[in-house]
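First the structure, then my questions, so here it is.
Let's turn to subunit A:
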Amino acid sequence: MTIMLMISWLLLALGLMFFLAGSIGLLRFPDSFSRLHAVTKADTLGLGLLVLGLSLQSSWREGLLMALIWLIVMASGAVSCQLLARFSDEQPSESATQQED
Partner candidate 1 sequence: MFPALLLVTLPLSAALLMLLWPRFARSLHVTVALLSVPLAGYFLQQILLHGEQQWLLGGWSPLLAIRWQADSLSALLLLLSALLHLLVSGYALAVQARDRLPAAFWPLSSLLLASLQALWLARDLFNWYVCLELLGMVAVALVTLSGDKALKPALNYLLFSLFASLCYLLGVALLYAGYGALDLPLLAGQLEANRLNAMALLLITLGLMLKAACWPLHIWLPAAHAAAPAAVSALLSALVVKGPLFILYLVWTELAPQAFWLPASYLFALAALGALLFGGIAALRTPYGKSLVAYSTVAQLGYATLALAFVLRFNLPEFVAALWLFVLAHALAKAASFLAMGELQQTLGSKQVSALKGASQTMPLAMFAFAVAGGSLIGLPPSGGFLAKWALLLGLWQSQQYFWLLVLAVATLLAAAYVFRVVVLAFDRAEPTAPDFAPQRLPQYLALLPALAVWAMALFSMPLLTLLKQEL
Partner candidate 2 sequence: MALLLFDLVLCALLLLLAGAAMLSRSLTQAVTLFIAFGVMMALAWARLKAPDLALAEAAIGAGLTGALCFTALVRYAKQPAYPQPALWRPLTFIGLVTALLLASLSQIPLQPSSAIPALVQQHLPQSGVSHPVTAVLLNFRAWDTLLELLVLLLALLGARQAPGDLPRYRGWSLSISWSRLLSPLLLLVSGYLLWRGAAAPGGAFQAGALLASGLVILRLNQQLSWLSWRHFWVRMLVLGGLLAFVLAGAVSLLLQDLGAVWLSWPQSIAGAVILIVESFATLAIAVTLTLLVVGEPKPEVADA
Partner candidate 3 sequence: MLSFYLYLGTAVLLVGIGGLGLWRGPELLRRILALNVIGAGIFMLMVTLAYRPVMQGEPADSVLHALVLTGLVVAVSATAFALALLGRLLTRAD
């Protein structure tokens, strides 16, 4: 039991670390592509680790629900990331003007 709990906390900490790294990347990276890259890492891996860690501490029903949420977030993240990348690809001047001010 305690081993399960320890693994769970480890996974949670790891997940949080991904989120932290993603947030720092979002703030520090120079252009939108690398920012997107940083954020999507946090979304998929970080959230996945959190869900895994939390489901070790909860019933199978809650675990299933969380897994569903993870899947939906991942799918929407993939689509919205592609859309954003496409948008910034189409309008390079937009991101350039934003960096100036």
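Methods note: contacts are C-beta pairs under 8 Å (C-beta built on N, C-alpha and C of every residue); 3 or more make two chains touch, one makes a residue touch a chain; residues count from 1.
The candidates were selected such that all candidates are chains of the complex that A comes from, given by their letters.
Model, not experiment: these values are computed from the prediction.
Of the numbered chains 1, 2 or 3, all belong to the complex, but just one touches subunit A: 2.
Listing the residues of subunit A that touch candidate 2 in their complex gives 75-76, 79, 82-83, 86, 94, 98, 101.
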